[in-house]
Every structure is written in C-alpha cells, then in structure tokens.
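Here the complex is missing one protein chain, while the rest keep their positions.
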Amino acid sequence: MAPRRLKVACSGLGRMGSRHALHFLNRTPRAELVAAWTPDEKELAWAKQNLEPYGTTLYTNYEEMLKHPGLEAVVIATVTTAHAQQAIQAIEAEKHVLCEKPLSTSVEISQTVVDAAAKKPHLKVMCGFSRRFDDSYRDAFERMDSGAIGRPTIVRSQTCDMYNPTPFFVEYSQFSGGIFVDCNVHDIDLALWFFGQDSQVKSVAAFGVTAIEPDLKKYGDVDNGVGVVEFYGGKIAYFYSSRMNAPGQHDETEIIGTKGKLAINTRPQNNLLEVHEANGIRREIPLTYYGRFENAFVKEANEFTAACLDNNKLPFKLSGAVQAVVIGCALQESLRSGRKIFFDETGKQVEQAKL
Amino acid sequence: MAPRRLKVACSGLGRMGSRHALHFLNRTPRAELVAAWTPDEKELAWAKQNLEPYGTTLYTNYEEMLKHPGLEAVVIATVTTAHAQQAIQAIEAEKHVLCEKPLSTSVEISQTVVDAAAKKPHLKVMCGFSRRFDDSYRDAFERMDSGAIGRPTIVRSQTCDMYNPTPFFVEYSQFSGGIFVDCNVHDIDLALWFFGQDSQVKSVAAFGVTAIEPDLKKYGDVDNGVGVVEFYGGKIAYFYSSRMNAPGQHDETEIIGTKGKLAINTRPQNNLLEVHEANGIRREIPLTYYGRFENAFVKEANEFTAACLDNNKLPFKLSGAVQAVVIGCALQESLRSGRKIFFDETGKQVEQAKL
Amino acid sequence: MAPRRLKVACSGLGRMGSRHALHFLNRTPRAELVAAWTPDEKELAWAKQNLEPYGTTLYTNYEEMLKHPGLEAVVIATVTTAHAQQAIQAIEAEKHVLCEKPLSTSVEISQTVVDAAAKKPHLKVMCGFSRRFDDSYRDAFERMDSGAIGRPTIVRSQTCDMYNPTPFFVEYSQFSGGIFVDCNVHDIDLALWFFGQDSQVKSVAAFGVTAIEPDLKKYGDVDNGVGVVEFYGGKIAYFYSSRMNAPGQHDETEIIGTKGKLAINTRPQNNLLEVHEANGIRREIPLTYYGRFENAFVKEANEFTAACLDNNKLPFKLSGAVQAVVIGCALQESLRSGRKIFFDETGKQVEQAKL
Partner (left out) sequence: MAPRRLKVACSGLGRMGSRHALHFLNRTPRAELVAAWTPDEKELAWAKQNLEPYGTTLYTNYEEMLKHPGLEAVVIATVTTAHAQQAIQAIEAEKHVLCEKPLSTSVEISQTVVDAAAKKPHLKVMCGFSRRFDDSYRDAFERMDSGAIGRPTIVRSQTCDMYNPTPFFVEYSQFSGGIFVDCNVHDIDLALWFFGQDSQVKSVAAFGVTAIEPDLKKYGDVDNGVGVVEFYGGKIAYFYSSRMNAPGQHDETEIIGTKGKLAINTRPQNNLLEVHEANGIRREIPLTYYGRFENAFVKEANEFTAACLDNNKLPFKLSGAVQAVVIGCALQESLRSGRKIFFDETGKQVEQAKL
C-alpha cells in the first residue's frame, strides 16, 4: 500500500501563492495539493489550467476550502493583511499551517496566531522564513553550532531587491509594514536564529532615505534602510535593505564570532558562468528573491510536510515570528521618530539606555 | 481529466540507477515510475523499501520488465557493458530510451544503438550527457549561440574526481574504457556541442601518468590524462582528467571565441558559504559528480519526458554519442601507443598529418 | 643638472615611522630623507643601521631636527598624542607636513593644526589617510565621479584587524581615542570623500561589545563597534570595526548609488594564489594594515612630495581630517552614553531629531 501523502490546500495564487501551489503539487513527493483558493479571476484562470487537471479542487471561498474532505494542512500565501485571520481559521479547523512571512505587520495580531496555535499543540504551525531552509544558511548554522567561529557576536545581514519601476512599488509599501518589516524581517529572523531564539532586544536605531522613490515618504517608508539591533548579552545585529540594487537580488549575511566568520553570499552569482568580454569579466546574479531562494522554498514545503506526517518538531518555533515583527516594528518606529528605542530585559520599551 | 503521465521503467538500481529511479518517481511531475529492474539483491531490497510502496513494480528479469503493461520508456543505468544491448532491446520493444553515457566503450557497439534507433524514428532515444542540462552550460551555450564571444575556437574542459581509495577504482578501470572514455567523454561531448555536432576530428594526441595508482597500468589506464583534439576548420579542444582532485569534484570548461570567453565553474563551490578562519578564507566544493550535477539530472529526466509525451525533438542527436566515443577511443589509443593519430575529412584514420 | 629632490625628515621611527622613513629613503625618487628623529633607543639603533649610512642625519631632539639645513618637509609618525604639537611646530618652522592620522583624538586640538596651516597657505599640510591613495579606492572614486553609479547614497565601510593577543592591545586603547576614532576614522574619511568633503552630519548612533577583551571597558572602549552616520541631504554611512578578525586584516567598503554599487575588497586576498586541498579551497589575506596598504603609503609619499615640489594642490583638504574626528568622537560619545546624537545644519549638537 502506498504510504499516505499529506493533503494540502493553498490559499492565494498570486506571485508567491502559485509557486507554493506548484511546489506542493510537483516537488513535494509526500504531499498532494488537494485544494486551492483565490478570490482573483486571473489567478483562478491560471489554476484551472495548471492545477485543476492534476486533481486540485479550486475554491472561491476560503471557508469552503477549509472543509475540503480530508484536508490536513494549509499554506497561506495571500496578502499579508489576511495572513493572521486565515491562519487562525485554519488552526481552529484543525489544520496544520504554513504561513508566509510575516504573520502580520502588527505585533498584537501576530501574537493572536501564536495564541491560537498554542491551544492546539498537536498542530504544526510554521511561519515561512524561507532562508532557514537554504543550503548555505543551513551549512553556516551547523558550523556555528559546532563551534567553528567561537561565540557568535555580530550579525550583518542585508536584503536588497532590484528596482521595480512600476507604481506597485509605492502602493505596496502602505500594506507591507515598511522596509524593515517587509525586507529585513528575514534578516532579523536570521539574527534570532544565529543568536538564539530567546535573545532579548536591548535597543534599536534605524535610518533611511528615499533615494529613488520620494513618494514612499507619504507612507513613512524609505527605499534604503539601515538598522542596528542591540541584544542583551553582548550581541549586535545590523541590517541594510534596499529597493534599488542594480544587478538584481542580493541578500547576504555574515555571522561573526570570536574565532571566525561565516559569510553567506558575499559573492552573489546566478550560476557558475563568468563571461570574459572586452570590458572585463562579468557574472549575473538572480533577478528576484525567488530566483535566489527557489530551492529553499521547495525544501520548506518538504520539511513542513514531513513534520506534519511524522509528527516531527518543526525546525523553529512560531513565537520567533512575533519576535521578528517586534524588532521590525521597533526599527520602523525608530525610523519614523528619528529616535533610538530602548527595551528592558523583559522586552518592555523604556525611556533610557541601560548602560 | 488529469493529463497523462509517461510510464517509465528504470534498468539498474546501483549508484546512478537509484538516483534516476527517484528522479522519475518524485521529481518528474509528468512521468511515473511504473517499473524497475535489478539483478542485485541489495539493490532489490532498497527498491522494496523506496520504490515499491509508491507503485513501482519490481522485476528481476529485464525482458519481463519490458513487457510491463503500458510501459512507454526505459532509463538504462546498468553497467556500461550492458547499455547497448538493453537499449536495442528496448527500442525493439517500442520503448523510448534514456541511456546513461557512454552507449558503449566500443565505437562499433555504440553505432549499433544508433542504427537500431534509426529504424524507429518515432522513438526518442537519448544518451544521458548530463552536463547538457546544467543551467550554467545552457546559459553559456545560449550566449555563444547569440554571438557573444564571436566564433568559438578553443574549448578547454576538465573532469576531475576526488580520489577514491578503494580497490573499486582500479578494478573499475578495466570496464570503463579508460579515463578519456569514462571521464573526458563528457568534455568531448561538450566540445561537440559548442563546436557543432558535425565537427570533424583531424588529429588527437593523448598523454597520461599514474601518479597515485600504478596498478592502473595493467589495464593501460592512467589517473591523470591530458588530451588534445584538433578539428577540421580551425578548432581545438583540449582536455584534462584526474582521479586525485583533493577537495572533491571539479569539472570546469572554457569556450574561447574570437571576441570573448565563457568560463564555467572556474571558481568551484559547494554553496554560497565562505568560512573566514585563522588560516584564511575557505570554501568547500561538491565531493561527487552527482553533488555537482544533481539538478542537471533532474532536468534531463523532465526534458526527456516532455520530448516523449509531446513528440518534441530531443535537445541533441544520438549520433553525437558515437562521435564522442570515437574521439575518446582515439585518445585512449594515442595514450597507449604514444602516437599522435590522424583522420582525414571523412573520419578515416590516416598515417600522416594533413598540413 | 639633476632635478632637485625634496628634503624630508621623519619624526618617529616606530612601527609606522620606520616604514615612512624607508618609503622616503628608497621609494620616493623625488625626495631624499635628510633627517630623522626618535626619542627611543631601540629605534635609534635601527636607524643607525638602516638610515644613517644612506645619508640621513639622526636627531634625538625634534626641535633640533627642524633646524636641519635645507629641510623642507616633515612626515610625523609619532604617537597620536604628539601629532598636533609637532605638526604646528613644523608649520611654524615653514615646513610642509605629512601627519599620520588622526591629527588628534580631540576635535579642538585637531582644529589647532588646521588653524596653524591656514596661516601659511604656501605650505602643504596633509593628514595621512592612506586609503585615499589605494588603487582600488581611486578607481572606485573615478567611476563614481564619472556617474557610473548614479547619485551616491549609502556608504558601508569596515576596518577589521586581526586579534593581537598582547597587553599592548588594551593599553593602546586609552590613547587611541577608541575604536571609532582609531579604526573607523579611515571609514569616516572615505564617507566624506565619496559623499563630498562638505557633507553635514545630521545624527550618529554607535553600538559596541567587548567580545574578547573585557578590560577594554575600563577605557570606555570595545573590540567590536557598529556605527551609523546620517548626513543632511539623504545620505547614510554605516561602519563596522573589529579587533578580532580571524584570518587577518579585512577592510572593505561599498559605495551604493541610485544606479549601481562599487565594492572594494569584498573578496579579500593576500595575492593571486588559491590552495586546493583536502578540506576545500583556501586563500589567505594580509595579516596587517600595512600588508594591505603598503603601495598606498608609497603613493602617498610620492604624491605629497610632488605637491611640495611642484606646488600642486593636495588631493584632499586638511579640514576634512577635523570633520572625521568630529564624527569619530560623536560616535564614541554615542557608544559611551548609549544615546543617539543629533546635529543641526551648522554642525552644532542639538537635543532633538530634525524630521
């Protein structure tokens, strides 16, 4: 008898949703994509051609989809503002959940997802921090964990997107939570991974400019941001994000310890080709986030599936996703106010630096 | 109704066979692995656990497997000496064939496969030159094809394996056809790809040493080989192969044209991590051929499947596989005799250099 | 008649002083090292062997040296605390001055040198920011200047030294001005170079930890520092410095513009050799600052000499050296107080962020 496969549904079939759907359909052997939902007609048309013929039932109502017979898990890839509510509905309907990052751009709302999940400890609820599944980051973490660089002390991490010259770019910013929540949330999550999930933030300061899109100002956002996060216990993470990286997507991270450094993607490349031509030697880099992390998304789908089927521990705790939003929002607040923001050891904002 | 999937069988479940089987089982959405055959008990035990539960019927007789109901295609990954006969049997049984390289270490036997395929032009018969499916090589080919480097003139290509300190290494050499046929056949195929499938070899000269395994001499083989192949029309390919590359697998290729150069993997790496430590900065490289080319093998399975289902042209002609063996064997003969070998424009060996 | 050579004296013959002396003696064709001074017996002994035989008169009194017949210029490479006074004395004695960085760790004292120089506009007085003479930085500047990256917006720059496990390291810190003044002053100077010498600082925030030398705390210093400097006009520079970089010296800089990025030394190396060995591929990096910037120091000596002899404009203004100390000291103050520090458009510290 064939081993059973996890019955998964996909919520949202936009840019990322359609990718998640295809990963579960084609590249996650232990899962089957039994259902998908989208409110969007164009997305639905795409799904009729690319999902339905392979056995995926399409829904135009999220609640209906949750009732799909035998459904066990939901991957949520809708707009960020819908993440939390859908996640909670799915949890209440006894489904495992893989939710795209962030749970919400609001700390409080993010926490409601954690609270809902806490009531159903038998369910697997994971926030999709894709970099956690990337081979290079995994390799780095294992080396750090085995002591290769001594005690980790500094994390530098950046998320740099290629410029998107469409109006989307500015409009998107009003819902994205701002550059530190939208882009650097990945870097913040990496800092929490490498420094330990329970690291306590001590202070943050953020800076930013609108170099190419002055209109971002109306939403209090920037297109280039620099943020520093100090943790209790002598650890510092500092971040950079940009919406104008000329050659494409360039996300790099360094974990600096007392005895060495792990550098991930400080020499970005699209593949193993270099072109020697009249004006020098050139290589290209991935144009998009997905171009860089496609394999990590696929691994995420497979590990999530295995955790659900085998009742394995997930590779990281859901509560970290709230902590990442806490820090991202504090950076965003620091950016807006121009002030440095301080926290006491319990995570409460305070007025003064503790020296 | 679900689009139909290609019914594939796998012949041989050893090192490469088991990988091909899993690729068709799990990573080729448009195919299903309906059958597999192996004469080996250990491999069979593995298959009972890893293939049978997912719907693959196991056979202990190749001919029986060919009769599997509805079977459409066979991937052949047995020992090299069985490739040709199994391929011909499959062709005669009206199956599409994906055969691991080389068809045979003998030119004449390789040709018999081409002859058999020629009688069944409706079948897709492909020799598995995996590098043809690698993203970096594809990228290079497209650039060359679009004129980026002018007229391609020189190809340099190497296949370097990590040292395998088991007796396997020497014993394997008596069936492998020798280092130029076993390792450099990939590089030769690349030269034929980049110079054009119909390039006519003009002369070859090969050199070699046994640096770490003197016992290879008894089979006329070496552990480090250098070969040069001159083509009519002013083109030269030169090759290096080694069985003792310290850090792992390092296959690199340069295509040099009149206006530029395409360099593939001249900076090998396992992933995007570099370790900064007390004695410098270090990166690792893949340890095995499969570690380097896993994604290419998966793409090969998918493109072969699509060609069978949609009756598309295969990405390259089967006859090239014979031409690669012709050149590999000529290099091997040059190595053994110490002589340079000459060909006229019709491909016949001649005594004298044509100046 | 031989073209005349600039008569130069060297003050201080310690680690850097002896190098400057040799550069002017041997590697600056248009200069001659006519005199040198050191109060240190060991250094004097070295000079008797390495300078005196080649025509350099040795002094044990700085004022005496200034009276050396025909002396035209002085290079000052004593301890930082003596820089300013010696520079002023030399200026008053009508000598050109090349002073090692920083002029002083105090803004006020640094300014006195600028004031003294302003009274003698016919003299060339330069602060030795060696990176300004490095080929790679020069190349980057010219490209930025010609518009290659659009409008420069973000500078990231780091100065990372190899760990020095001697007591020197901690003791040195009480005179060095702290990590932002001692190490990052180079990076600050680069930001002023690339953003424009007259850039006005708007706010700074600094963070730091003592990861390997807790004793640094007693001097208010750290061994790893992160600082951010915001400039009026939408420009941000952020810096990292470390005293514990495992493989050696690693100073890297990125200038990020609206259309591209210039990355200097993001792939550090000692030379063009890579070692392929059992555990990967490895390269080494320079162990010291001088190992990285030797050629820049030599070019500095030659350009300073040419400016003196030909009455050319110096490549950068002395006042920038004060501005770099202003920013370095503000970062150091932010580090100590834990507060973010704000400036108005005239450079005066203010209480509030200007939004």
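Per-chain numbering from 1; labels A, B and C assigned in written order.
Everything below uses one rule, namely that a contact is a pair of C-beta atoms (placed from the backbone, for glycine too) under 8 Å apart; a residue touches a chain by one contact, two chains touch by 3 or more.
As the structure is a computational prediction, the values presented were derived from the model and not from experiment.
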| item | value |
| --- | --- |
| From B:228, B:287 or B:306, residue that would touch the chain that is not displayed | B:228 |
| Residue of C:63, C:94 or C:135 in touch with the missing chain, whole complex considered | C:135 |
| Candidates B:24, B:180 or B:238 - the one touching the absent chain | B:238 |
| Chain A, residues in touch with the chain not shown (by the definition above) | 245-247, 250, 268-269, 276-285 |
| Residue numbers in chain C that touch the chain omitted from display | 1-3, 25-27, 29, 53-55, 135-136, 139-140, 143, 148-149, 259-268, 270-278 |
| Residues in chain B touching the chain absent from view | 149, 151, 153-154, 156, 203, 205, 207-212, 224, 226, 228, 230, 234-236, 238, 240, 242, 244-246, 256, 258-261, 266-267, 337-340, 342, 353-355 |
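The criterion applied here is as follows: only the chains that are shown with their structure count from here on.
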| item | value |
| --- | --- |
| CA centroid of chain B to CA centroid of chain C, Å | 56 |
| Where chain A touches two or more other chains at once, by residue number | 149, 259-261, 266-267 |
